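Every protein chain except one is present and positioned as in the full complex.
On to chain A.
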């Protein structure tokens, strides 16, 4: 009934030619699977069975392996990015959800929500080297790009725990807004951005002082405040802009990383959860848990260009160049 016209086709071809071919991997919490998406063609390429309740996902620095937390299998699986076959397992402890890789890609830090601890894993030897007691219900976790700090946020204690990577011990705690969910360091490791799900805020912490220097409250026109639940947060390499997924508000907030003004709210799918940049940072991918799709954001035009259906409950996202 409806066909794209010749120009449309031509443009698609032209775009395919210029844009880098990258692969987007999305964990599907309900389907127990991994979705493989070609974002340039705007298509779901395939879906592979991966294990029980996959959530957190990360890609190794050499892009050869994916790490996927299969929560109900109580493990983190190592998947070959070419064959998509499982090549090994990591001893993550109970119910792993979120985890972080260090920049070298040899250490993995896992939040064990039920045990209120962080497990440090030596990837090469596939061994847990340390368990660090943190606050109640640790969720978001990240490693600073200079590899000095691991920051872990505990949802119930409302704290950010600063773990020294050399000693694997907590050095300091920062009290933050209720239910901190996700955190991310700036590329220069000077700032830590933390989202609070309950307060609907984004806090900027100074790494030197470990104190909150700025708090941003989100306010979307026409959306009730209870729906604004900030989750995933990413900041671009040049620290020009940061992006925060606002959960059931179905928006991604665009924040000027210099002035900390909210520049724009971009409409994406329902209950937007996690975010990932394309390798060239020209696009941003969002997982929309309730509408079962991912949205593509063109960061140059600052517009949402497409939403692609992937499967039930998309949770985490990782991009391979």
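By definition in this document, contacts are C-beta pairs under 8 Å (C-beta built on N, C-alpha and C of every residue); 3 or more make two chains touch, one makes a residue touch a chain; residues count from 1.
Everything below uses one rule, namely that contacts and distances are computed from a predicted model.
Chemist: From the names "NADH-quinone oxidoreductase subunit N", "Sarcosine oxidase subunit gamma", "Transport permease protein" or "Phosphate ABC transporter ATP-binding protein", which one matches the UniProt record for the unseen chain?
Modeler: "Transport permease protein"
Chemist: If I consider the whole complex, including the chain that's not displayed, which of A:250, A:274 or A:287 touches that chain?
Modeler: A:250
Chemist: Since one chain has been left out of the picture, which residues of chain A touch it in the full complex?
Modeler: 1-5, 7-8, 11, 42, 220-223, 227, 248-250, 267-270, 291, 295-296, 303-307
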